[in-house]
Structure formats: structure tokens, C-alpha cells
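With one protein chain held back, the other chains of the complex are shown just where they sit.
The block that comes next holds subunit A.
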Amino acid sequence: MRAKHRHALPGFGLTLGVCLAYLGLIVLLPLAALAWKSASLGAAEFWAIVTAPRALAAYRVTFGCAALAGLVNLVFGPLLAWVLVRYRFPGRAFVDALIDLPFALPTAVAGITLTALYASNGPLGRVLEAHGWKIAYTPGGITVALVFVSLPFLVRSVQPVLEHLEPDVEEAAATLGAGRLTTLWRVVLPTLWPAILSGFALAFARALGEYGSVIFIAGNMPMVSEIAPLLITAKLDQYDYAGATAIALVLLAGSFATLLALNLLQLFTVRRRSAGAA
């Protein structure tokens, strides 16, 4: 604890007041409105809304496509991180900067662009449909949009770990006669798992709530390609505020559970590391 002489620094009261007031007004009070609104529903009514067939289908699409997109990035995210950290090639700095494009590009722009590319008359859609693959206006299109949106999470969580990886373990493995593939698979990959999983959790949580990039390409057919955030706006358009709130609570519970699992995972990894060091 360095708290003793810290008290010399000014601004505790001011910043505490500013933070609590701002946080309360902007974040906590509005979120409390969710609880207030859902309390106006009875338990039975709440249950009926959140387990309606259309709602269940929307969770299936949302969670399913988010998981599928996360799995695609589970492969390509670490691959990109590896290539960016370990290989030298012309344009590396450009590719490295471009990884953050999905963070910087407004989601609506991503949405209409991916739709134009993957629609039947788009350059990619034409080729894919010639092979019988329809992407736009199907759950496949939702997955493509979510792959785009959540890619940076996987790359950016693995990249720093690779940059700080000590070379001696790899060298030891090579000295002991392990082939390069064996070294990568048995020595490097295991050290990356915590970072990969935490990137996956962040990507998944983001993908659950994603709206702008998805709605253009999704087709938005109830029961087939309607995501849960869209169901919320559909209910709002019909002034069904209580129904929208109920679905929102389920979606929020999904994101929070994902992030809680992530925190537990990090706690577990830190414990194991410190136990290993002791």
C-alpha cells in the first residue's frame, strides 16, 4: 500500500464527485430503468415473452452465428498475430494497421458494403452462388458480418503475448530435437491459450450485441435470420416496451455471463502462473 503519502495529491473529492455523478446519470440510472420496466411484467408474462418461439429462434441465430464467427477468428486471429509478429514481409505495417479497421469503420458502412459484395449480383455473391452457396440474407451472411466485426479482438489479444514470448523455450525444444511443427503445436500454442480464449470471449460478447453491420446482410426473416437485437427494435417499433426490455435482459445476461467467464478464466490463469512461479 502506497496510500500514506498519496493523500498529498489534491482532487480526490472533486474527481470522486464528478465520476459518481456522471456514471450514475449516464450509465446506472438508465440501466436501472431496465429493471424498473421488467418489474412491471409479472414473472409468468416475462417467461412467456422470453421463451416465445420467435425469441428462441432469435437467440439461436444470435448465439449460433456469434459462436461460429468466433470459431473462424479462433483460427485466423492467432494466425494473423503470428504472421505479423514473426514474419517480415513488405506491407506488414499496413496490414497491422488495417487489423483495427473493423473497430474504426462505422458498423452501418461495414453492413452495406458486405451486403453489396455478397448479394446475388455482387462480385463475391455471384461466384459463391454459382457454387450453390447463398450468403447474403441468410445466417451465413450474419456470420460473415460478425467475423468482420470481431476479428480485431482475437488478433489484438494474442499479438502482445507473442511479442513478449521468451525465445529460450522454443530454442530448447529445437535443441532437444523437436521439429518446428511439434514446437509450435506443443510449446508455443499452449502458452497462447489464455490470450486466445480471452480474445474469443471479448469477440463473442461483442458479436452478441452487434446490430449495424448485421441487419443489412441478415435478411431479417423472423425465425430464420432475425438476431436478438433486431427483435428488440422490432418490439420497440410496435411500442411493446415491456417485451423489448425482456429480450434485452436475456441478451444482457448472455454478454455478462460471457465476460464473467472471461474474468474467472483470467483469475485462474494468474493463480496457476503464480503457483508455478512459487
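As a convention for this text, contacts are C-beta pairs under 8 Å (C-beta built on N, C-alpha and C of every residue); 3 or more make two chains touch, one makes a residue touch a chain; residues count from 1.
Operating definition for what follows: contacts and distances are computed from a predicted model.
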Omitted chain (choose from "Sulfate transport system permease protein", "Response regulator", "Xylose ABC transporter ATP-binding protein" or "Pyruvate formate lyase activating enzyme") - UniProt protein name: "Sulfate transport system permease protein"
Touch with the omitted chain, as defined above, among A:41, A:74, A:197 or A:236: A:236
Interface with the undisplayed chain - residues on subunit A: 1, 3, 5-6, 8-12, 14-16, 18-19, 22-23, 26-31, 33-34, 36-37, 76, 79-80, 82-83, 86-87, 89, 93, 95, 97-110, 112-114, 116-117, 124, 147-148, 151, 163, 167, 170-171, 173-175, 180-181, 184, 205, 208-212, 216, 229-230, 232-233, 236, 239, 241, 244-245, 248, 251-252, 255-256, 259
